[in-house]
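One structure follows; several queries about it will come next.
A single protein chain has been removed from this complex, and every other one stays in its place.
Chain lettering (A and B) follows the sequence in which the chains are written, and residue indices restart at 1 in each chain.
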Amino acid sequence: MSTNIDKLHDDHHHTPTGIMRWITTTNHKDIGSMYLWFSLIMFFVGGLMALVIRAELFQPGLQLVVPGFFNQMTTMHALVMIFGAVMPAFVGLANWQLPIMIGAPDMALPRLNNWSFWILPFAFTMMLSTLFMDSGGPAAGWTLYPPLSLQGGDSFPYTILAIHMLGLSSILGAINVIATILNMRAPGMTLMKMPIFVWTWLITAFLLIASMPVLAGAVTMLLTDKFFGTMFFTASGGGDPVMFQHIFWFFGHPEVYILILPAFGIVSTIIPAFSRKRLFGYDSMVYATASIALLSFIVWAHHMFTVGMPLAGEIFFMFTTMLIAIPTGVKVFNWVATMWRGSMTFETPMLFAIAFIVLFTIGGFSGLMLAMVPADFQYHDTYFVVAHFHYVLVPGAVFAIMAAVYYWLPKWTGKMYNEGLGKLHFWLTTIFVNLTFFPMHFVGLAGMPRRIPDYAVQFADFNAIASVGAFGFGLSQLVFVYILFNTLKKDVTAEDKVWDGAEGLEWTLSSPPPYHSFEEAPKVD
Amino acid sequence: MSSFKKTYLSLTLFTLFMFSFSYMLVPLYDIFCEITGLNGKTNQTKVLTVRENPTERFVTVKFTSTVANSAPFTFEPIDREIIVQVGKINNTFYTLTNNTETVKHATASPSVVPHEDAEYFKKIECFCFSQQQINGLETKELPLQFIIDNELPNDTRTLILSYTMFNTTDQMGSK
Partner (left out) sequence: MRISNILLMVIFPVTAFAEWETNMPRGVTPTSEVAYDLHMLIFYITVVIGILVFGAMLYSIIYHRKSLGHEPAKFHESTKVEIIWTVIPFIILVGMAVPATKALIMMEDTRDSEITLKVTGYQWMWQYEYLEDNVTFFSKIDTESNTARRLNSGVDVKNVNNYLRNVDNAVVLPINTKVRILLTANDVIHAWWVPELGGKKDAIPGYVNEIWVDIQEPGTYRGQCAELCGKDHGFMPIVVHAVSKPEYYKWVGIQKTNKFAKNK
């Protein structure tokens, strides 16, 4: 083992308190907590932007904002939610859970871990500050397609720089995760004995390293096209705006699997715990996850079916996209088989995990419909697409994150959250999430395009329902915040094994675990 | 080297490789376009050796033009539609007028539909991607000499060539 542990022993007696503790900490538990709090704040920031959008779309006609600002809101909402809420939340869960699940004392590179986190508040301060510039924030969509994105005002270089910083944070974090998992498992924990959440994060980390640098390349090309005379995306110089889309989505598709694979790992952990039954088909689940990751590199153009690709290209990407439904379906079947003939109880984590399976699968169905190119010509750039990705991201990724927080919060803090309030949060959230996003399937099919601040009168009803749902959803999250603060005020009462069906090394530690845990590697059989 | 260091080294190299890969996609994209004719990119290198081999087959070729970014040009094909013998060299031209009083630079970008037939539209002499200097209120003739390759699929009866003219006066040189 490295000398990092010896160093930890020395610093142990000099751990600072107050604000300096958080700025200089190299402890995976501290850093995990910081990622999670940051993610929660950004979730509300992004949520506020969503409410501006839904408030404007509540009725036809423009009541609140000018179209240019509306485009800034849709752009920033996506950037904040993807890079500020969902990804940092998963990294926070990785930081807290990976070392204690594999019996390691900390992450492989604790100081790099600290830097990876602290890049984020700086990057987002810069990105969000562009909203206050004269020319406003970025408004070309989070996908930044040229030539439109090249028309961007003063915000443009700051947005690009912020994206570079976010990418760096993710890549450094991913290197840390892989090094930790490959080198620091307790003796006896072979790869096929690892908890499934560790597997999904290992694979996610490889996706991050493969895809984030490509995003960096793409946005750098945008930057040099605008300021340094390159012609990557301008036809007059022999360039092609569509080439940006290819490069962007080569990153973009693995990115959406980055946003969901850790969620799969969480659900694969929680369902067995509350079914009191081992995960069905552990080996299959690992292979399915790896297949999804590999396939994710050859489906990217399904985001671009209307650009004018050759027929052969359209057919190829249609087939590969359909293919990716198979390992995903296998995972759903394995979860159901885990529940089948189990002995289930329905505490809050389990409720969120079950809702995940149902609602994510609905998102998967609309995804399969989108894969069919002739039909996609009618769906592309409509609210049908918006419905699809919000189903896989909100009752998908976000529900998994909430499930994980409810599941592991008693372990992290030693304090039990109020189960009644947890269930209330769950039911309100689930009802409102469906009220918000299900009608979007309808208006999309009926012909409403995306990214418009105003719409024709025939779309009014379902938009009104969606807006009511969105406000309900937002308010319901205040219940979650209340639960968190309420829990933290309580006394430490939780047992080591908080949930009687839970398995894994983390449940052998106290709740909360010691600041430094597994300084001696545990025995794994 | 410890297993940690091996991990860091290989992952860092992989990261750097993927960053350079995004730049590699640029020429790869062009090569792919040439092979498949995606986006109607006709061969950008002009055909150097031409063998006329007229066939009995005739196709319709239409010409159209677009001025990009509302540039102060008038840009029109002289022929809107011609019947062309496959395998024979043809000549036509576009006219470009500078509607301002100051000198401008302009560059045209071609596109052919159907995309999959673009590779059979072989240009011998054209003004694609070459920057034109045009004085204030001047009108220029931009010649185009082309041949439709005999290998053109049998069921294609119409080809459409489109040029988009860009005002490249402020740009730092183009091809």
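As a convention for this text, contacts are C-beta pairs under 8 Å (C-beta built on N, C-alpha and C of every residue); 3 or more make two chains touch, one makes a residue touch a chain.
The structure displayed is predicted, hence computed values, not measured ones.
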(request) Have a look at A:Thr125, A:Thr224 or A:Thr306 and name the one touching the chain we're not showing. (result) A:Thr306
(message) Among A:Thr180, A:Thr234, A:Thr269 or A:Asn434, which one touches the chain that has been omitted from the display?
(response) A:Thr234
(message) Touch as defined at the start, partner being the missing chain; which of A:Met322, A:Leu509 or A:Val524 qualifies?
(response) A:Met322
(request) Write down which of A:Ala186, A:Met372, A:Leu421 or A:Leu484 is the residue touching the left-out chain. (result) A:Met372
(message) Applying the definition given at the start, please give the residues of subunit A touching the unseen chain.
(response) 59-68, 71, 139-141, 145, 147-148, 151, 234-236, 240-242, 275-284, 306-308, 311, 314-315, 318-319, 322-323, 325-326, 329-330, 332-333, 336-346, 354, 357-358, 361-362, 365, 368-369, 372-375, 377-378, 380-382, 441-443, 445-447, 449-462, 464, 468
(message) In the complete complex, the non-displayed chain touches which residues of subunit B?
(response) 39-40, 62, 64, 66-70, 80-81, 109, 111-114, 155-158, 160, 162, 164, 166
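Going forward, only the chains that are shown with their structure count from here on.
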(request) Could you give the separation in Å between the centres of subunit A and subunit B, each centre being the mean of its C-alpha atoms? (result) 41
(request) Please name which positions on subunit A make contact with subunit B in the complex. (result) 2, 108, 171, 174-175, 178-179, 182-183, 209-218, 221, 229, 231-232, 234-238, 240, 242-243, 246-247, 250-251, 308-313
(message) Show me the residue ranges of subunit B that touch subunit A in the complex, using the header's touch definition.
(response) 2-4, 7-8, 11-12, 14-16, 18-23, 25-26, 29, 33, 36-39, 44, 68, 107-109, 115-116, 129, 164, 166, 168, 171-175
